[in-house]
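Written out below as structure tokens is the structure these notes cover.
Complex shown without one protein chain; remaining protein chains in place.
On to subunit A.
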Amino acid sequence: MMAAVAQPKLDALSERLAGHALPEGGKWATETRKAALARLEAMGLPAPRDEYWRFTRPTTLNAPDPLPAAVFDHGGEAPVFGQIDRLKIVFVDGVFDAEASDPLELAGIEIERLEEAAGADIHWARDLYGVLETSGQSPVERPFAALNTAFAREGLVIRVTGKAARPVNLIYRHGDETSDGLVHHVVRLEPGADLTLLENGPSAARLNQVLEVEVGDGAAFHHVRTQGRDHERQAITHIFARLGRESTFKSFTLTVNGRLTRNECVVEMRGDDALAHIAGAAMGDGARAPFHHDDTVFVTHDALRCESRQVFKKVLRNGAVGVFQGKILVKPGAQKTDGYQKSQSLLLDEDSQFLAKPELEIYADDVACSHGSTSGAIDEEGLFYLRSRGVPEPEATDLLVLAFLADAIAEIEDGAVAEDITGRLEAWLRRRRG
């Protein structure tokens, strides 16, 4: 039974939804969206007193309109993942751009726009769209994900039947300073299938994105995303993943800049012997715009001998704020679980802050779970050593910053992608030094 929702939450919700109508669609989509709206109405929008919103103010996400966000000038820099042979699919301000995209065709996978799938009366997506989101609402409520399921018109519906011939790259351009993006993708990997999904770009002034991924038995899903460099953009993203037997799920996110980012990742280990690695590297500077970055992760072990690993690193300066809320839940019977969680921040000054809430909840007796959360300043000894060899202080600091982030980047399996990410960070840091 749901507890009664506090009036301010409901008021916030009705203000937020004013003028929004559920999209038109086929029978399954309409039912799904109505159910999502009902879930949302039963929760209301988050409030600062909510257990998982104490470190991140939901104000800018709750507001009916986004805060304007200037479009970042890349100054002719080569696009992220540009060196990788990939299928490109472009969204501008959260809206699919057919002209800028490659044809939605790739050996080993089927890709449709959400609009088409939702328009059909019967579609396989019905078993996935909003389904993992619903299951991820308990025990922790995620109202923005329900809002997304109810109102999203844009997104892709992907079914992977074999080994995808190339990585799929979703490119999220931001062009309108007040755009409010609402994007929902679902990906189903059939047993034994294999897909690398690359995402890059800020998407919109404000983004609400949901990605639901069903990883079938023996399938592998590799996910690497970078969230652009727009200073003022706001984003709430959710990944909901369900893992089958002997499947692999690996997700890495790079975040630099952004007034507000909350990346939630909810992983359910359903089949025995599955593996989930979730990693993130965030680098924030509060000098130009506020920087607030929140990683909220929930991994549920509900099968035998699964391995989960969370590695999150944050470099914060000039009043930047980093948040990590990570939980490992081991259900009764999930024996031989190997759960690992590490969250670390490097504070480059006294104004920056890192707030961490690591949690373990274990109901099986034969498991190995560990977690560690640390927060520290730059290593003065290392800094002096580098400077004594002639490396100027800013460059020496950047070397140590990259070294600090290296653990998280090491979670990217594809060498070329990892190199792209590292090379970019180096270049961005160099550019920042001027």
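Everything that follows uses one rule, which is that a residue touches a chain if its C-beta (ideal position, glycine included) is under 8 Å from a C-beta of that chain, and two chains touch if they have at least 3 such contacts; residues count from 1.
The definition used in the following text is that contacts and distances are computed from a predicted model.
Engineer: Match the chain absent from this complex view to the correct UniProt protein name in "ABC-type nitrate/sulfonate/bicarbonate transport system ATPase subunit", "Phenylacetate-CoA oxygenase, PaaI subunit", "Acyl-CoA dehydrogenase family protein" or "ABC transporter ATP-binding protein".
Structural biologist: The record names the chain that does not appear here as "ABC transporter ATP-binding protein".
Engineer: With respect to the chain omitted from the figure, which of A:A6, A:A70, A:A98 or A:A403 is a touching residue?
Structural biologist: Only one listed residue reaches the unshown chain, and that is A:A403.
Engineer: May I ask which residue of A:L360, A:V391 or A:A418 touches the chain that does not appear here?
Structural biologist: Answering carefully, the residue with contact to the hidden chain is A:V391.
Engineer: Kindly note down the residues of subunit A that lie in touch with the hidden chain.
Structural biologist: So the residues of subunit A touching the unseen chain are 379-382, 384-393, 395-396, 399-400, 402-404, 406-407.
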